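As you look at this complex, bear in mind that one protein chain is not there, while each of the others sits in place.
In order of appearance the chains are A, B and C, and numbering begins at 1 in each one.
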Amino acid sequence: MVVVMEERASEAQIEQVVSRLVEMGMDVHRSTGVTRTVLGAVGQGHPDPALIELLDGVHEVLRISEPYKLASRTFKPDNTVITVGDVRIGGDEVIVMAGPCSAESEKQVRTTAAAVRRAGAKIFRGGAFKPRSSPYSFQGLGEEGLRLLRDACNAENLQLVSEVMDASQIDVINKYSDIFQVGARNMQNFTLLRELGHVRKPVLLKRGISATIEEWLLSAEYVLSGGNTDVILCERGIRTFETATRNTLDIAAIPIVQKLSHLPVIVDPSHAMGRRDKVAPVARAAVAAGADGLLIEVHCDPDHALSDGAQSMFPSQFDRLMAELRIIAPAIGRSICLEPVARRGWGA
Amino acid sequence: MVVVMEERASEAQIEQVVSRLVEMGMDVHRSTGVTRTVLGAVGQGHPDPALIELLDGVHEVLRISEPYKLASRTFKPDNTVITVGDVRIGGDEVIVMAGPCSAESEKQVRTTAAAVRRAGAKIFRGGAFKPRSSPYSFQGLGEEGLRLLRDACNAENLQLVSEVMDASQIDVINKYSDIFQVGARNMQNFTLLRELGHVRKPVLLKRGISATIEEWLLSAEYVLSGGNTDVILCERGIRTFETATRNTLDIAAIPIVQKLSHLPVIVDPSHAMGRRDKVAPVARAAVAAGADGLLIEVHCDPDHALSDGAQSMFPSQFDRLMAELRIIAPAIGRSICLEPVARRGWGA
Amino acid sequence: MVVVMEERASEAQIEQVVSRLVEMGMDVHRSTGVTRTVLGAVGQGHPDPALIELLDGVHEVLRISEPYKLASRTFKPDNTVITVGDVRIGGDEVIVMAGPCSAESEKQVRTTAAAVRRAGAKIFRGGAFKPRSSPYSFQGLGEEGLRLLRDACNAENLQLVSEVMDASQIDVINKYSDIFQVGARNMQNFTLLRELGHVRKPVLLKRGISATIEEWLLSAEYVLSGGNTDVILCERGIRTFETATRNTLDIAAIPIVQKLSHLPVIVDPSHAMGRRDKVAPVARAAVAAGADGLLIEVHCDPDHALSDGAQSMFPSQFDRLMAELRIIAPAIGRSICLEPVARRGWGA
Partner (left out) sequence: MVVVMEERASEAQIEQVVSRLVEMGMDVHRSTGVTRTVLGAVGQGHPDPALIELLDGVHEVLRISEPYKLASRTFKPDNTVITVGDVRIGGDEVIVMAGPCSAESEKQVRTTAAAVRRAGAKIFRGGAFKPRSSPYSFQGLGEEGLRLLRDACNAENLQLVSEVMDASQIDVINKYSDIFQVGARNMQNFTLLRELGHVRKPVLLKRGISATIEEWLLSAEYVLSGGNTDVILCERGIRTFETATRNTLDIAAIPIVQKLSHLPVIVDPSHAMGRRDKVAPVARAAVAAGADGLLIEVHCDPDHALSDGAQSMFPSQFDRLMAELRIIAPAIGRSICLEPVARRGWGA
């Protein structure tokens, strides 16, 4: 914390600030300039800067950022590479996760899994618990949905990522899923994050729609501090004044996070856009910007999906996108599933 | 839902849209204009507008707002007045709720309760569970804190509002508190809201920092639809580009909500500002704008508070604010505790 | 500027930063802590912080705010009171400026001026040049409009505020108007601001819809640095994600500006809301929060106004608002035109 005193601050005011900082457990360095005095305060405590700002003679308090430690590149200079089965997230390969919003039926799950696998996805996404904004909407199949998703992954050699809404669901999801997804609305559900610090599977942490990058990394820190070192960050758009898309995808978050942190960062273009015809341009942009992966909604029959149909791609659109991404990835020394799986879909 | 077709939309395209809407369970009215065709669709379903927007020939889909019913003034034209003990929220009197961020000790709770009561507050606020962004910060006293708060309320003839973080805490909080407070981060925790629809006590629902007024009313609808008709809305600032205050208090939300809904709406200036020296001007503004109440952090010794010290008012500041509010309220035909309690504080 | 070095920054990196700062004309104070080195840099130059941030070993650069001097309370502790005719802006009296968006006809101007004068306004507002977003809309009456506005002010003993869109209009507006109004879109038109630094009349400077308070004060500095010490700041709402009102009025800007600056600050609730039925609550809030004045659109026949009709108040609504404000102002030791003008309107 750096405390900038007012130009006309008296010696007594400066001393009061110093003694308050010391009382809070901080070491204080004082620089007396021609126009102002500046106090640098360091220590183990995390005093609230506003408490110091209220003191007489204080012009402003500048907070030194990065209150996270374990998530920072200062703490761990090398990239974290997360291994899930035979998939490595954060390495040279750009990993694509794809699948439907929710598991709806065995046929829907199996058909979609086969389609995304054929196109080159390595991880299958799908939800089983869907608390929706309307109590009358489809609420998901629950554990039966998880079973369907797991079976499809086993058949197609895919890993599974599925959302956990609440700490009480951790056990059941842990039985089926390879990765725990934490949604944007739960990014600051500290009870849930603390519990996920104790599981032995990776956590995919979406950015909240009004969360700064610093707050997002602080939430990752919560998981890491519990002992779980495998956190995947996922940018999915922030809320701004622009309403032409559902959210504004913050494309610069990718290089920013990669500078600040060693954790892999992926992008979910489906939720940011809200409409399937805008997903491909933004997905290509994410890979070009250096994202470590993508999370994309694909449905075998999006027009009749029980949720998120408008933003789910048709399998044929997803095929075309994957072909485009294979051209883009080498521009930055990455690859995307160079050898797509030949003829191995469900029913083959 | 109103579907605006493109100027050059073909008859076949129009018919495809109509049949898709009918398939979704909607009745469709068609207006053929010189330049465009406009389709009005009404019905019981809530089809996703984006699904229609993706169809050929569609220029745009305009959503008719107010998907909430029970919360709307159309449904219930008269103001809802909520009775808690001898306090009526939403009536002519502006109700002030005040107290510390968290219960810390018996002395702190009792001293603060006495002070706010003397100044004219009718409801005591205080938290017992404090999941903080850092796992090393003060986490609240738990049930012991609730007991201290309850005792102080009993001694001072105050009602109690305390925050519920999670559905699992409902039972214990229900034993002590008169009102359940739902924090901004939980505004869209639909699991929690659904449970609170079944309790028999009022719910104070804070607006999320990135929630529109419509989303906030939809969250209230969740509680109302469970059978609990007593929801108090609480504006506490939204996140914008301006960083001079912690959040930007949306003062116009008060008249907007009062036009759209019959529910009482109050303001929390403490969290919006984040610093006690900005609380009074904004509190006065809220009452002048027509707020039904205020929720204010007051602490008997804010400089040594275990949480939110910088934004907690000193009792003497709160006294002065209450005096100012008593002058303002009559400008709009309201009152604020016209007969402050004479000499009845704790220890008197 | 305060430069925070990375924890692992080498001595050579620190020295490179120091020598770069010295090269830029800064004096550097060095604090070597256990974990980090912090460098305080002060001087006459205004080096771009980003240039330092790009250097190796730099964790972040914290900017000391308040690059404005003349506008700051540090420079001038006492409130600036601006005298326009017999009106004092920034003193104990809350000054209300009211009138139509544009001058349309002699009758409209005279009727409206008489009405606002009778209700207690001291300054008449009205525009003559109206470059609109559509080239087909009413563009204002030009100099003829200014003449009508001036005549009405003379008849009613009102002062006049009128908008200047461009430096080329300064001369003609100067002939008729007592105050130059600068619109939100021109807040950073530095060419215009520089010219207004040389005029001898007050400047009413609206905040841009995406301007921070700091940027707004910097724009005021531009005028002040030209020698014109009479700047009135006007908050009129910022752009946020909320669309229930046209803009989000930043009510906290009033106390914030009053702490940072000695200049008077007023509020324009008409443009922030965009609808007349929301103007009164927000106008009351502004006075309660401590605003030095209001700028309100009033029209003798708003339903047939050539511009801004929806946000213009009827004279009867304005009368009622003024009565409410007279109750509120004393709460903070202010008054509003305590002796309204008896029977002196145009045509009386």
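Everything below uses one rule, namely that contacts are C-beta pairs under 8 Å (C-beta built on N, C-alpha and C of every residue); 3 or more make two chains touch, one makes a residue touch a chain.
The structure presented is a predicted model; accordingly, all values stated were derived computationally and were not measured.
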Which of A:Arg185, A:Lys278 or A:His299 touches the chain that is not shown? A:Lys278
Per the touch definition above, residue among A:Val58, A:Ala286 or A:Ala310 touching the missing chain: A:Ala286
Going by the touch rule given at the top, which residues of chain C touch the chain that is not shown? 46, 48, 50-51, 53-54, 67, 131-137, 165-166, 168, 185, 188-191, 194, 208-210, 218, 222, 225, 239, 274-277, 303, 309-311
In the whole complex, what residues of chain A lie against the chain that is missing from view? 210, 212-214, 238, 240-245, 248-256, 259, 272-273, 277-278, 281-282, 284-290, 324-325, 327-328, 330-332
Tell me where the left-out chain touches chain B, residue by residue. 2, 4, 6-8, 27, 29, 31, 33-36, 38, 40, 42, 59-60, 62, 64-66, 74, 239-241, 243
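FYI, only the chains that are shown with their structure count from here on.
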Report the inter-centroid distance (CA atoms only) between chain A and chain B in whole Å. 28
For the pair chain A and chain C, the C-alpha centroid-to-centroid distance in angstrom is 40
If I count partner chains per residue in chain C, which residues reach a count of at least 2? 240-241, 243
